[in-house]
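A single protein chain has been omitted from the complex, and every remaining protein chain is retained in its original position.
So, chain A:
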């Protein structure tokens, strides 16, 4: 009897933790989003959906995720492959690649702001090289696409390493025998990558993609640092409604939208990259 109860007992603390710190706040938020002054109301949701910035925030957030995540995936795959191939200096490379992970989002945003600002490094360099006469204003409301590109760069720089770390550990799990067999049958490097590494990497790819995509929907500090309010994103609007506008109901409605997209993205990756039962290594 005791032995049968043990696993559940061991799960109990984690379950309690999840209930108290995840499920309870989630229910609170969901309730907030559909009430106003304690009574049921769709007003927070309609206020959010009809606000003139909502469409832009949703659009920019989705676009950002759609561009950043594939770039990060491609870069992380190549970085992970390089690291796995290395015989010597492997940990040194891993260490250097993952330096940006040690910085907070905001710090990363500020680092890139220091580059793109009117008095920033990029302008000093261009001026020093005689390419421009006076500093160019890169991050202005007139060139919103430049702001967008700067955010993409900052995000890629900051968060590619986390994908790489997951992929490196995933690659470490692939048995050497598959590659040896591939070599024996004359598969080229590319073929081995496409036919062996990628399929067997599926579980790691899945977790890396889910993790990164969720983070991409929650992008905030980097955008705030580089774009201010010029380029609205969902998380920035949530913050704005909660703190600047002091309306937690509408902020909760935004949080629900982010949650909704996140669940949809997670289900998508779970489905697309699912590993059939019995096909695991």
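Basically, a residue touches a chain if its C-beta (ideal position, glycine included) is under 8 Å from a C-beta of that chain, and two chains touch if they have at least 3 such contacts; residues count from 1.
Criterion: contacts and distances are computed from a predicted model.
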| item | value |
| --- | --- |
| Hidden subunit of the complex - UniProt protein name among "Pyruvate dehydrogenase E1 component beta subunit", "Aspartate carbamoyltransferase", "ABC transporter substrate-binding protein" or "Fumarate hydratase" | "ABC transporter substrate-binding protein" |
| Among A:78, A:104 or A:229, the residue in touch with the chain that has been omitted | A:229 |
| Contact with the hidden chain (one of A:34, A:71, A:103 or A:137) | A:137 |
| Identified contact with the non-displayed chain, of A:8, A:52 or A:185 | A:52 |
| Touch residues of chain A, complete complex, unshown partner | 52-53, 118-119, 134, 137, 139-142, 224, 228-230, 242-247 |
